[in-house]
Structures are given as structure tokens and as C-alpha cells.
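Worksheet for the structure shown next.
With one protein chain held back, the other chains of the complex are shown just where they sit.
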Amino acid sequence: MNTRELLKKLQPLIALIVMVAVLSLLSDKFLTLANQRNILLQISVNLCLSIGMTLIILTGGIDLSVGAILGLAGAVAAGLLKNGVALNLFGVSLQFTPLGAVAAGILTGLALGGFNGFAITRFKLPPFVATLGMLSIARGLTLLWTGGFPITSLGATFGFIGAGIFLGVPMAVWISAGLVALFYFISRRTLLGRYIYAVGGNEKATAFSGIDVDRIKIRVYALGGALAAVAGLIVTARLDAADPKAGLGYELDSIAAVVIGGTSLSGGRGSILGTVLGCLIIGVLNNGLFLLDVSPFWQQVIKGLVILAAVAADRLGTRRS
Amino acid sequence: MKTNWIKQAFAAGLSMAVLLFTQTSSAQAAPKQKIAVVVSTLNNPWFVVLGETAKARAVELGYEATLFDSQNDTAKEAAHFENLIAGGYRAVLFNPTDANGSIANVEKAKAAGIPVFCIDREINSTNAATAQMLSDSYSGCVKLGQLFVKTVGKEGEYAELLGIVGDNNTWNRSKGFHSVVDRYPGLKMVAQQSGEFDRAKGMEVMESILQAHPDLRGVFCGNDAMAMGAYQALVTAGKMDQVKVFGFDGADDVVRSIAEGKIVATGMQFPKKMAQQSAEFADQYIKGKRDFAQKIPVPVELVTRENVGKYGDYGKK
Partner (left out) sequence: MRVLRWIIALMVAAGLCRVFPLFHAVPLKTAAAAKAAAAFNPAQFAETFWTGTLLTSLDRAVRADELVSLIQTDPAAAKKKYSRSIGLSEGYFYFLRGEGKILSVSDDEVIIAVTGGGTRAEVSLQAGLIFGNAVRDGTGLLSANDYPNSQDFNDISAALNHLVETSVQPKLRAQAKAGARISFAGCAEVNDEAADLKPLKVIPLQTQSE
């Protein structure tokens, strides 16, 4: 690896370090322990979404439905936990335990994500279209399931996922960090990981070498759905409420984090660690804009400019090399 | 090599330039106590008025005030609360995103010793916030419903434009209206569709409804933006005299339309009054007052052609 490539890889890291340095100079609140913990807590949801999004984008796809799946999975878990489900045929009502609710939420995400993959591979739908459809379906299902009202008061056991603190670090941060470690391992050390990069790099060549590309894609979208569901559980547990509007627009934050982290939208190039940096950059930026008292109207403009700048820098770098 | 560094500076430094720029304006002032204004959304002028008024009043009272936009997302709201607790704010003037979903956020602030004053919307708790000023949408729409029956008559077809279906204000308004109108069996609701609190969407939905139900006598809209949209659709269809339009909120353009006889009535909420009061409460709290009533209803008043002269600019003149 020559110096230029190394520098390019380190680009998001350098950007992050610059931001942290500038913010520590500008605000005495920035480097406090409480504030650093807040930043980690606040990026935990986006981190879960973005891990899945990274895998999907690495295969050359995109998933616009993660925000909606997040909302539905949170609502399913909350509804099962709070109200159970009535089986009129058997005359019983199934009252879910927190563990059961969590399992059902994740299964919901897995199934909807799998359906995305199925639609993309079997019906040859472009990922943009297939997941756009799923966005609408999952939002609608969430409204049907909740009746348009948030489901609240879910109890302390379930709340521990979001609000609990273990060894001084919030559970949500533990969960997202664990998932980062797991998926970093999967992307680097397993066959599935290698195939994901291969599919995104050159799909035809991968198929010719005897790898079942469709199966890889279905798995990746299913994993993306499951990770969105975990994010939904964290959001729901943190707020002690499943809001039918939860996750609105989160797919955009997640795509932004992946792109800022240096993963190429055309697939095959990028990494989970880059995405972690991307999430951190967005989190630090949000936090910094707040600490420096920037008007909320300006905040959105600035965030957009940062995304453009990051991708522009990435593109210029690619062209030169 | 060199260009690479320039790119990096571009990528990271662009926002910092803006930050530095905004920083200079606030950094010069002597350290003042800080008050946070957290508003559910700034995508609707009504809430911008609410937030800006609260902020302006807090500044008048000698505080440094910051406005936060939750973008209708309780998770974003949670992040704001975490940040403002870490940021050393002394009080929160709070327009909650959700009556239930926002409780946990208020409790976090309470645990950190920061008083929260709710504006316009409530949270479903009586021991988290210091005081809550509530605009009682339900009762306001009961009044609107009575006027609706009086104006449209006890018989005929009508339509309802709901707000965003996942929003509890939508249902409080709808339930209040129906608690009256449903008592008259001659009044038939032939369509109930969501206009998403949006003017363009309200117009579009109204156009479709008019295709299916040309004999409408009235339309009840969950907010004023949709009422304006519905009225536009009626003008295009040439039915503005046949169909009576009712809105809710007290937006300026609707108040003007009522004066011109285009729209029958709206429910005036008082964003400025509530916002100013909340800033005054926060000031009193910081100066030592502790006994606040938990729930302070701010009744909605009907604006009709008869009394429209008294209203305007998001309140009473």
C-alpha cells in the first residue's frame, strides 16, 4: 500500500480528528465524559442501521426501507409485550416475555429484509425500487398494527436494552459495539464477507466462478433488515414507547454515514470501520452544532454540505488513482 | 500529496468555518444562564411562531436561549435532552413530540434537576414536568362541531380531512368533532381521508373526494393548512358556496379568509400567549418559585365571521 492509498483510507479518520480538535477548542463542554457518552449513545441507532447498509451497498445495492423496518420492528415488539396477541381460534392470548418480544422484533426485520432480497433477485427489481416499495409497506403495516397511536409503558426489563447502563456504558452502546465487532469479523474473516465484496466488485465474474450471487444478496438484505430491527428495539426501549413515526428518514442518515465513511455507492469498495467513522463524524457534527448554538435551520444546511464535501473528496481521490 | 490535504481541509473544515462564524456572535456576550426551547417540528409555521416567541421572551427576560428542532421524532428529541442536560441549561421550554413517547425525555431532565415546561401539547404524566400549558384541541373541536351543525344543518353529506394519522393531535381533534356531529344521524360522513396537515395534500384529497361525492355540504379539516388547500379545490370545482370549510389552528391566512367569507371558522389556539407564559414560568422557577399548577388548560376559541375582527397574528389583537 503506498502513501496515497493509505492517506485516502485515513481520510474519514483525519476529518474526525480535525473536527474533534476544533470542537474541543471552541467548547469547554465538548470533551466532558457526559458529552462523549451522549455522542456514543446517540450514534448507536444509526450505527446498527449503517452496518447493514454498508453490507448492502458493498454488494452494489441500496436499502431505503431500513427506517420503516426500524419502526415496524419496534412496534411489533412493543405490541406483543404490552398487549400480546389474541388467537381467537384457540381461545388463548399469547402474552410475550421481553425476550420473546425482542425475538419477534428481530424476526420481523429479518423477514422483511429477506423479502427485499427475494424481490431484488427473483423479480429482478432494482434495489432502489424494491426497497422503496418496502418502505411504504412497512410504514403502512406499522400504522395498522399500532392504530396510529404509540405503544407505551413497556416495563423496566425491556427498557434495559435502551436505558440500562453496564460498567458505566449504556447498553445501547454495548449492543452497537458488539454488532460492529461481529460484522467486522464477518466482512473480513468469513466466506460470506469475501463473497459480498466479490459480488459488489464484479457480479458477473462472481457468478461465473460458481458462487450463488442471489443467495448472498438475500442474506445481506435479510441481515440489513435484522439490524434495522435491532435499531428499532433500541429506539423503542430508550423512549419506553414505540412511536408509529419512529425512524422516519433514518435511511438517509444511514446512507450518509456509509458514504462519508468512504464506501463507494457503486459497490465492492469500503469497510465497516469506515462506516463507524462516518457515524462518528455525523454524531460529532450534530453534537458540535448543538454545543455551538447553531440555529436549527442552519444545522440541516451544514450537514448537507458536509456530506457533499465528503463524497466530493472521495470522488476526486478515486479519479486520481 | 498537496491536493489531497486541500481536499481534507475542504471535507472537514467547511462546516467548521460556519461554526466559527456563528460562534463569534454568541461568544462575546457575558455568560448568561441558558434556557432551551425544544419544539416538535419547525416544518409548520405554527410551531415556528411557538418556538421563536418562547425564545424571544426568554431573551427579553435576560437569558441566553437556544431553539431545538425535534423534527417530529422522539429519538431526535431524546438526543436534544441528553445534549442540553450535558450543556448546563437551566430550564426547558418544551413542545413535546408525543404525549407518551416524550415522558422518558422529561423524566431525564427532571432527574438532572432541570425544570421542564410543556407548551401546547401535554405529556401523559403529572409528576415529570414542572407545569404544562395545554391547548385543549378536543374541547376546541367540540365547539367547532357545534358550529358545524349550526352552519351546515342537521342533514347532509360531509367529509373530514384528517392530519397525519400517527399524530395524537389528529385524533384528539377528530374525536372532539365527532363527539358532537355523530349525535346527528342525518349528517353523513361520506369520506374521511388524511391530508397530512399539508396544504397541497389537502387540496389533492379534496379534489378526489369531490369527484366521488359532488353533493358535499361541508368539510372539517384537522388544521388550517388543509382547510386552505380544500378551499382551493372547491374554487377550482366551482363549489365554494355549496361546501362549508372549517379549519383548526388560527393561522393568519385562514383568519383573513374567514373575514372574506371564504372559510366558515377555525379554532384559535394561542401559540404566542402559551410560549410567553412558559418563558415567564421558567424565569420564576429560576428565581425560586416552585408551586406551579401541573396542567394549565388554554382553551381554544372559535373564530367566525362575526368575531374575526378581534383575532389575528396567532392570537387576540
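Read from first to last, the chains carry the letters A and B; within each, the first residue is number 1.
Note that contacts are C-beta pairs under 8 Å (C-beta built on N, C-alpha and C of every residue); 3 or more make two chains touch, one makes a residue touch a chain.
Values in this document were obtained by computation on a predicted structure and should not be read as measured data.
The chain that is not displayed touches the following shown chains in the complete assembly: A, B. Of the candidate positions B:83, B:97 or B:277, contact with the hidden chain is made by B:277.
Checked against the full complex, the candidates B:125, B:170, B:223 or B:266 give a single residue touching the omitted chain, namely B:125. Of B:145, B:229, B:250 or B:267, it is B:145 that touches the chain left out of the display.
For chain A, the list of residues touching the undisplayed chain reads 80, 83-84, 86, 88, 90-97, 99-100, 103-104. Along chain B, the points of touch with the absent chain fall at residues 99, 122, 124-126, 133-134, 136, 138-139, 142-143, 145-146, 172, 175-176, 179-180, 183, 270, 273-274, 277, 293-299, 301, 307.
One rule holds for everything that comes next: only the chains that are shown with their structure count from here on.
The distance from the centre of chain A to the centre of chain B, with each centre set as the mean of the Cα atoms, comes to 30 Å.
Residues 1, 3-4, 7-8, 10-16, 18-20, 22-23, 26, 42, 66-69, 71-75, 78-80, 82-83, 85-88, 97-98, 100-101, 103-105, 124, 164-168, 170-171 of chain B are the ones that touch chain A when the two sit in their complex. For chain A in complex with chain B, the residues that touch the partner chain are 3-4, 7-8, 11, 14-16, 18-19, 22, 26, 29, 32, 34-35, 38, 41-42, 45, 143, 146, 148-150, 152-153, 163, 235, 238-241, 243-246, 248-249, 285-299, 302, 305-306, 309-310, 312-313, 316-317, 320.
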